[in-house]
Every structure is written in structure tokens, then in C-alpha cells.
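In this view, the complex is presented without one of its protein chains, the others remaining in place.
Chain naming follows the written order as A and B, and within any one chain the residues start at number 1.
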Amino acid sequence: MSASVGPHSGGVGVEFRRVGLAYGARQVLHDIDLTIAAAERVCLIGPNGAGKSSLLRCLAGTASDRQGAVLVDGVPLEELSRQTLARRMAIVPGQVQLPFATRVEEVVALGRLPHEHPLLGARPADRIAVLRAMDRVGVAHLAGRDARELSMGERQLVVLAMAVAQGGRLLILDEPTVHLDLRHQVEVMTLLADLNERDGTTVLAVLHDLPLAMQSFPRLVLLAGGRIVADGPPAEVITAQRVRDVYGVEARFVPGVG
Amino acid sequence: MAPRQRRTRPAKPRSGLIRTSLLLLSAAVLGAACSAGPPAPSVAPTASPPGPPTASPSGIPTASPSVAAPSPSVAVSPRASAAAPSPSLAETGFPVTLTDDEGTEVTLEARPERVISLSPANTEIVFALGAGDVLVGGTDFDDFPAEAVDLPDVATFTGVLLEQVVDLDPDLVLAAGNAFTPAADIERMRDLGFPVLVVYAETVDEVLTDIELIGQAIGRPEEATDLTAGMSDRIEEVTDAAAASGEAPRVFYQIGSEPEFYGPAPGSFIADMVELAGGDPITTSDPAVFSIPVERLVTADPEIIVVGDAAYGVCPEQVAARPGWRQMTAVREGAVRPIDDTIVTRPGPRLAEGLASLAVAIDPDIELASPPPPVTFCGS
Partner (left out) sequence: MSTGVAPDLAGTRLRLGRWEVLRRRPLWLLTAGLILLLCSLVAGIVFGNVPVAPDQTLAILAHRLLGWSGPVTWSPAAETIVMELRLPRVLTAMTVGTGLALAGTVLQGLLRNPLADPYVLGTASGAALGAAIALLVPIQVAVLGLGLLHILAFTGALIAVWLVYRLSGGSSAGSLTSVLLTGYAVGSLLAAGLALAMYLSGAHLRQIFFYLLGSFATASWQQLLVGLPLVAAGSVLILMRARSLNALLLGEETALHLGLDVRRERGILLTLASLVTAASVALAGLIGFVGLVVPHVVRIAVGPNARAVLPLAAVFGASFLVLADLVARIPGEIPVGIVTAVVGAPFFLSLLRRFRSGYEL
């Protein structure tokens, strides 16, 4: 699983080396070694409290008591300025709250902040990027509408468009399908696959929905109790035995699906 | 093993900060209030006045330690230190340097011919000294004499209209102390080059001194001395007549009734007046407090109630009908009498008659050489 993670003109790779994380006295991650190559599409799965979101937090730099090293595109996290990091990596927020009426294109335009000129603000190149992102994600038809009036599914897509506009070649998503109906779930997964295969964007997501994860991602990483239990293609990772051990649930596999 | 990266800070104790802040806050407020002493209640009390607004235009002074801030210039004494007028100061008494009641020295180059008055008392004084023609501006509360009402208004409840003052180009401004004329406005006028004399009396005697000060300032010292001599005589007559009865009944001078009852603070100007008029004033609990709880009033049991807010529609029948007031001696004996508060409280030329009027309200049988002006409120 260790493809080269050096600087890549396409995707950006991530490496976790012996990463641990503690919240006060409680250790939530133990010695995580994980490498994600450029242009891979990986999903973190596991039961509640397994440490999936914590691992993402280590990557985002919001974990304060972290052990080990995290490298993005081969460079340790601490050596990257916030802005540089924001240009390489886009984290798709969950549900966002907007205090003021904001148009969809204005939300997407926020993704260009890491690239904006400090004084001039958004330049033509930035505006083109916004339009392209909206088109790519398929929310161009929502332009001009107040983002707060959209359905949850539409809002998630808008926020995804914002991340795409950020232009980073690494996309991080924490539970992007939580409040979405079936159609939107499929839309989002298709989009991620598209971004990954066509543009070479590395995608790292956390999902709860096992069947969805198995269907949409070529590589799954199963976390339990703060450790990696399994790592590989879905068929290898999700077995009846594993599900019983990790989730404590009896699973039956129906042939032809997943 | 890579070194741990601690980025959290240990929690700081916050209770100490809260306690300290609270202590400092209370100390600051109380310290300021205490050092300010008991200032005059010129704003607090009244029933809804149809005429002059709540600001008690006469500026009731109190006999408190000097509240008015001493100014940066040389302050020899906080009282007007104008020397007794000598014959040489009569007409050609200018230029003259006077020290006003805040201790500021004000120099007048020549006899003022354009005078602005910023309080009804000052307006009355100038008219009483026969110099009404030099007045070019007054306040919108000026109501006496009749000509005063027509003066252009340069001061209202909210403050001094500086543009009007500049436009009238006065060579003397008579302001009122104890914040009746806002200090900021006084400062601005001085900055703009106008001589401002601040007048503030805390006792009856100081009112007389102020009249003489103003007399000096406008070049009518002899008229001022005559006026104060006359007032002095009348005051003496009244106090003697009041003392003659040998009794000093308990008197409650009601300054206002909305939303609470307001009476004189201990050591205040009105308390002083009541004493001079032969009464034993019932006062509030503290020089800084002007409201009096009903319980305190009932316990004190006034023998006479003088209704100071009669001009604002509060009449003896109303007072007598108040719950809990019925057992007061004054109410039982019908000794609730209205009075025209402007002459009693305004530190101007009619003060002596105000004292007489108060003495008559306290003892209707008092023997005076001439009666005071009749009270026209409440059909009495």
C-alpha cells in the first residue's frame, strides 16, 4: 500500500506516521500508520468512537495534543503555512450555518479565499474557477439563490463545490451523506468518483454507511478502538467475521450487491 | 517516538478576576459618589409639569460641601470674593476682575452691554437691578418678569444652544453652577472667548452675595447693595416674627410627588429656608438622597405640609386623600397648604418674599409688616 507520496502534479498524498491522539487522559488514537497515495480514493469506516473523525482532525490541524507525524504531499504538517495547506487540501464542512443571506455563488466563492489577492480580492481567474466548480458539481442552476433556502442535499453539494473551487488536489469529507436522501447520496458519491478519476484528486472520506462505502470506494480502512484493523479493497476488509468482531452485529452478504 | 506537541494552555483561575473586578467596580462607583458629596436635586422631582420642566429651573442649591468643581485657574476661595463695592467702582468700575462661585477669575474689560442669562434666577436679578435692557438672551424657562419671556432663548433643558450664543455676541454670560448649565457648555463658551460668570448659591446668604456679584459684573453695584439690603431687612423681619411664637412645628416641604415623594435633604437650601421661616424641617435620610419613603414621613409626623408642587397641579385635597397620610397631624388638622415654589426656591430677588410666603404657610397667623404675594394655585 505504500505508493510514492512525493509531490505530484495531479493529486496530493497523505501519510500518517505513528500518529496518536489524546483528549486529556483519554487516548483515542494509537500508533496509526497509514499512507494514502496521490489520486487514491479511500474511505475510513468503523463504529462510533473508533477515531475516524479524530484522524481527520489530525490532518486538519485542529487536534492539539497529537503524537507522531502527518505529512501532506510529503511535507510535515507543521512546516506548511495555513494558507499553503488550504491551497492543497480542501476540507468539506458538514452542515454550515449562514448568519446572513448569502447567494450560492458567494458561498462557493469563499473557496477561493486561499488564492485571493490580499487587497484586490477575487480576480477574474478566481471567478472562472468558481463557475467551473459550480458546473462540475452540478449546482450551476442554483446560482442567485439564497443558500439558506436550499434543501440539505443541495446545500451539501454547494459546500462541495466550494471545496472544489478551493482547487486543492486533496479532498477530505467527514460524513458527507448524513442528512441526504438516496438520490443525493448517490450524486455525491458519483461526483467524488468523477473528481477522483477525471481530475486525479485524492479523496479521503469518513462514512458510516457500510454498503455505500463498499460500493463507492476502491479502498476501505477499518478503524476500531483507535487502531487500524483492516485496510484494503472492500471485499477483503468487510467480511462477516470482521463485522461480527468490530460491530458486534451479524451480517449476511447478498451476492451481486457491493 | 516523536515528541508530544502540547498546544493546550492550563486553565487559569477565573474566580479571582471576577472578585477583583467586582470590588474595583463597586469601589469606583461608591468612591466617586461619595466624593461628589450631596449635590442639588435640581432634576429629580416633580409631578408632570405643564409649565417649566422637571429641571427645577431655579436650581435648588444645597448647603453641602462645595460640589462645583474648582477650575484650573487660581482659586483663592470658592466663594465670590468680590470686595464690598466702593464708590470708585460705581460707574467707571471697569475693567474689573471678579471671582465667580466656582473660583474662576473672570475679567470684564468694560461695562457689559450684551448680557446672556442662563438661569431664570439670573434673569430676574438683572431685571431687578434695572438692567433688563442689556439682556440679549435668556433661557426658555424664564418666566418673570413679563419681559423676560420675550427674550431669545439660548438655553433649554438639553443645554446651551451655542450657535445662538455666538450669534448674539455677548460680552457677559451669567451661568448657573452645580451642573444646571452643563460644564461642557461653560467650557466651550470660554474657549470661544466669552466671559462666563458661574453663579451658585447654597444658602440664603450666598444668594445675597451672588446678587451683589452680578451687580458688580453689570456695573450696577449700588442698585445691588440696595436690593440686598432690602432683602436682608425683610428676611430679618420674617425670621424674627417666626421665632417670636417660640414654636418650631415639624414641617414637610413637598418638593415633588411623582414617582416618589421628594423632600429636602438634610442641610439643603430648602431645609435652611424652612428653619428660617420658623419650622423644623423633615428631611430625607441622607444629603445625597431626595426621595423620602412614606414610612419615614409617617413616623416623622409633620404638623404642617407645604405643597411645593402646587404649581404642577398637586393640591391639598389630593395630598390629604393619599393612603396612609390621613393619620398625619397636618392632614388631620387641615394644615396642608400650597405655595408658589418659584419664589421659595429660586435664588433670585424675590427670595425674601418667598421666605415670607413660607413663613405664612407655616403659621398663617404670623404678624408681618406686609403680606407676601398671594398663592394663586389650587384656588386658595
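Keep this in mind: a contact is a pair of C-beta atoms (placed from the backbone, for glycine too) under 8 Å apart; a residue touches a chain by one contact, two chains touch by 3 or more.
Predicted, not measured: the structure shown is a model, and the values here were computed from it.
**Student:** Among B:179, B:197, B:361 or B:378, exactly one should touch the missing chain; which is it?
**Tutor:** Of all options in B:179, B:197, B:361 or B:378, contact with the hidden chain holds for B:179.
**Student:** Would you indicate which residue among B:166, B:298 or B:368 is in contact with the undisplayed chain?
**Tutor:** Answering carefully, the residue with contact to the hidden chain is B:166.
**Student:** In the complete assembly, which of A:125, A:152 or A:251 touches the absent chain?
**Tutor:** Of these options, the touching residue for the absent chain is A:125.
**Student:** For subunit A, which residues lie in contact with the unshown chain of the complex?
**Tutor:** 60-62, 81-87, 90-91, 93, 96-103, 105-107, 109-111, 113-116, 118-119, 121, 124-125, 127-129, 131-132, 134-135, 140, 143-144, 146, 148-149, 166-167
**Student:** Touching the absent chain: which residues on subunit B qualify?
**Tutor:** Residues touching the hidden chain, for subunit B, are 9, 14, 17-18, 21-22, 25-26, 28-29, 32-33, 35-44, 55, 67-72, 156-159, 161-164, 166-167, 169, 178-180, 182-185, 187-188, 191-192, 288, 290.
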